[in-house]
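Just one protein chain is left out here, and the rest sit where they should.
As written, the chains take the letters A, B and C, and residue 1 is the first residue of each chain.
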Amino acid sequence: MSDAHEHRGIFPVRRVEAFADGVFAIAATLLILDVVATGSPLSEELIRIWPSYAAYVVTFVLIGVAWVNHGTLLGLVDKTDRTFLILNIFLLTTIAFLPFPTRLLAAHLLDEDAEAATLAYGLTLLVTSLLFNALWFYGVLRRGLLSPDVDEHVVQGISRSYVPGPFIFIGASAVALVSPLVSAAIFTLATFFYLVESSLFARR
Amino acid sequence: MSDAHEHRGIFPVRRVEAFADGVFAIAATLLILDVVATGSPLSEELIRIWPSYAAYVVTFVLIGVAWVNHGTLLGLVDKTDRTFLILNIFLLTTIAFLPFPTRLLAAHLLDEDAEAATLAYGLTLLVTSLLFNALWFYGVLRRGLLSPDVDEHVVQGISRSYVPGPFIFIGASAVALVSPLVSAAIFTLATFFYLVESSLFARR
Amino acid sequence: MSDAHEHRGIFPVRRVEAFADGVFAIAATLLILDVVATGSPLSEELIRIWPSYAAYVVTFVLIGVAWVNHGTLLGLVDKTDRTFLILNIFLLTTIAFLPFPTRLLAAHLLDEDAEAATLAYGLTLLVTSLLFNALWFYGVLRRGLLSPDVDEHVVQGISRSYVPGPFIFIGASAVALVSPLVSAAIFTLATFFYLVESSLFARR
Partner (left out) sequence: MSDAHEHRGIFPVRRVEAFADGVFAIAATLLILDVVATGSPLSEELIRIWPSYAAYVVTFVLIGVAWVNHGTLLGLVDKTDRTFLILNIFLLTTIAFLPFPTRLLAAHLLDEDAEAATLAYGLTLLVTSLLFNALWFYGVLRRGLLSPDVDEHVVQGISRSYVPGPFIFIGASAVALVSPLVSAAIFTLATFFYLVESSLFARR
């Protein structure tokens, strides 16, 4: 197959960056539409809806971390091909889907629908992390899109940090069936762990 | 007419890319606002609204494919003129319109309004594909905006892939009058066909 | 005053372009949220809401034309200063305001509130065109931000095309008090006149 070669120069990485930057930034910024305060009096309502704030902050940071990872990945690639573009569109489809389960979590974390809401949130993250792995291991590494000057340690650091994602999210989703609040706490911890300690940031 | 010449250097292709990237990315990301789950219990509602997920994924991918095509087209052009900018604005108008018929499809695919919803979706895609053809055959080829170094095979590959669009969408729209579900299935297949196999991707 | 000099190199025109591109593209794309079809049966509702489609298309094209003008203006400037940035922020404030009067027009063009809706639309466009004039005549020309190599004919063409705007929009707003539909027709004609024939496009 020579897709990669054929595309070279026609569809530059720079354009993929621009579209992806847009989708990540818009998906993150749309999250605020999920924060709604219609109860009365407002002072009590603003305290009552704390799950909305938590869901907003955690998901915004999570999209921010995902954007940094995606941007790092694009920075290591110097051409695109058909498979890469297809996997990338599906990844962006799940990123842009996140405002929906976040809205469910914000609205239902404390009511009888908490289990379904947390499960929907967890499964979306599971699909997101599976597509990140597919884009990296199959779309980039297997198909040879990596720039020739990329340090092998950087590649290994990214690979190591991508593998646990699906397991964390499938685990946290399973916990949702027992305790939605504990599941939500795991999502929060995982997000801040990835933000602060992950080798995604530290090993480069 | 010497519009093309007069604009050269004043309104660069790079700016058209930036605006178009924004519209494509925002239109795709706004689609999630069409996915709504207000019924109860949530666990059943999340299964019941499967047409929302299908309409979201198909339209997001479709906008992604349209964005790749649009970006490829812009990559072959090294100047803009008045006609090109006008056709481009109308094309973006229909792209940004897509969240509306997608919302209709998500809400009505399984009720008595399915025919009207599917028809609205199909006609929007028909207009989109007609404008893509107008932008390419009239705006770019006829008016000579193509970069001098573009390979003739690339031009022919794009031309071949643009022509069937209107026929597919007028056909699928007609089918909506008989069976909305079959029509929706054709839109889905056409989108994934364009995504995976189309000469839009493969022949370059 | 030496603001312009002090800013040179610190706040590049390129960044203003990026922010403006975002605001124009988002404002245009948000317009689709103003197109709402909740009546039943859907087939009749989709015909009944034709003012929504008209308001959507006209305002989208109008924002597109405004974006081309704004982009052309930025292309003639090679530095920014405080006054320019302030006028630019106010201009973007009115551009991003447009989805609101468009929503009013879409909802009320055919009911007893048509006069108020059309007037709100016209006054927003009036303020927009006044700010375009302020940005160009005061922010750019008077304060000397023009690139030294800009052709005097281009400058005169833009000046000639900016002056009629406020008069057209104050006139069309006044007409709204007599006949909202005639006023809306003038807005539509003005938009397509600017799009197709205006010296904004033709004289450069």
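Quick note on the criterion: a residue touches a chain if its C-beta (ideal position, glycine included) is under 8 Å from a C-beta of that chain, and two chains touch if they have at least 3 such contacts.
These numbers were taken from a predicted model, which means no experiment stands behind them.
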Among the displayed chains, the hidden one touches A, C
Thinking of the whole complex, not just what is shown, which of A:Val57, A:Ala174 or A:Leu189 touches the missing chain?
A:Val57
Hidden partner chain, touching residue among C:Pro51, C:Gly64 or C:Pro99:
C:Pro99
Across C:Leu33, C:Ala54 or C:Leu181, the one contacting the chain not displayed is C:Leu33
Pick from A:Ala28, A:Ala55, A:Leu105 or A:Leu145: which residue touches the chain that isn't shown?
A:Ala28
Please identify which residue in C:Ala120, C:Leu135, C:Ile168 or C:Leu195 touches the non-displayed chain.
C:Ala120
Residue-wise, where is subunit C in contact with the chain that is not depicted?
3, 6-7, 10-12, 15, 18-19, 22-23, 26-27, 30, 33, 82, 85-86, 89-90, 92-93, 96-100, 104, 108, 112-113, 115-117, 120
On subunit A, where is the contact patch with the chain that was removed from view?
17-18, 21-22, 24-26, 28-33, 35, 37, 40-43, 46, 56-57, 60-61, 64-65, 67-68, 71-72, 75-76, 154, 195-196, 201-204
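Methods note: only the chains that are shown with their structure count from here on.
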When subunit A meets its copy subunit B, do both sides use mostly the same residue numbers (more than half shared) or mostly different ones?
different
Roughly how big is the turn, in degrees to the nearest 5, that lines up subunit B with subunit C by CA atoms?
90
If you average the Cα atoms of each chain, whose average lands nearest the overall Cα average?
B
Rounded to the nearest Å, the gap separating the Cα centres of subunit A and subunit C is 36
On a C-alpha centroid basis, what's the spacing between subunit A and subunit B, in Å?
25
Subunit A touches at least 2 other chains through residues none
